[in-house]
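Removed: one protein chain of the complex. Kept in place: all other protein chains.
Presenting chain A:
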Amino acid sequence: MAAPLVVRRELFSLVNILGGISQLGPRGLGACSNHRKCSQTRFELLQRPNTFFHTAAYLSSTPFTITVTDEPDTLFQKVVVLVKAHDRAVLDSYEFFATMAAKELGITMGKVFEPPKDIERLTLLKSVHIYKKHRVQYEMRTHYRSIELLHVTGCTAQVYLEYIQRNLPEGVAMEVTKTAMEKIPDHILEPMWKDHPIDDKSSK
């Protein structure tokens, strides 16, 4: 069967969607801890009238345009999301959120497991001057959580990852490893020497 062409959908603005659904108010925005989106959302929301606050009419009033292009979608065989934090409880909640989001969006999940934690310890001198025998020890614990998604298209991966990353709590880092599949490029299918043979001597 020929390779199926999956059209690519452009994301209009994820901020608009989240702003619309969650009905962000100026109060919620002021205390927004996510620095990345703060300035962007504030500018957009100040333009919206406050009368549309907390009403369902807000959603239907602004239609989100979905543009479909003919560019073939990338296919990801595996997307592995590794989250790192200093608190195990935060990672538990985040894992629940990520797995539920994947289920709602219809993404098949592979393994969801917890790699063993890393503890980095330092031993420092307790006093500013002398007293070598008296030290103090600190440690930094990094807990991990790994979520594997299988058979994701490029558009779905972009949507899911952006959603996940915008809701990443403070103090949590993420590494996303994507394995994309591709066909063999056309110029590798046949050797180019067949039409123009260089040497006819035997190899061995």
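What we mean here is this: contacts are C-beta pairs under 8 Å (C-beta built on N, C-alpha and C of every residue); 3 or more make two chains touch, one makes a residue touch a chain; residues count from 1.
As a convention for this text, contacts and distances are computed from a predicted model.
Per its UniProt record, the hidden chain corresponds to "Mitochondrial ribosomal protein S35" from the list "Mitochondrial ribosomal protein S35", "Phosphoribulokinase", "Autophagy protein 5" or "Cytochrome b5". Chain A residues in contact with the hidden partner, per the touch definition given at the top, are 1, 3-4, 6-9, 11-12, 14, 17-18, 20-25, 28-29, 31-36, 54, 64, 66, 73, 75, 77, 87, 89-90, 93-94, 97, 100-101, 104-106, 108, 151-156, 159-161, 163, 165, 167-185, 187-193, 198-204.
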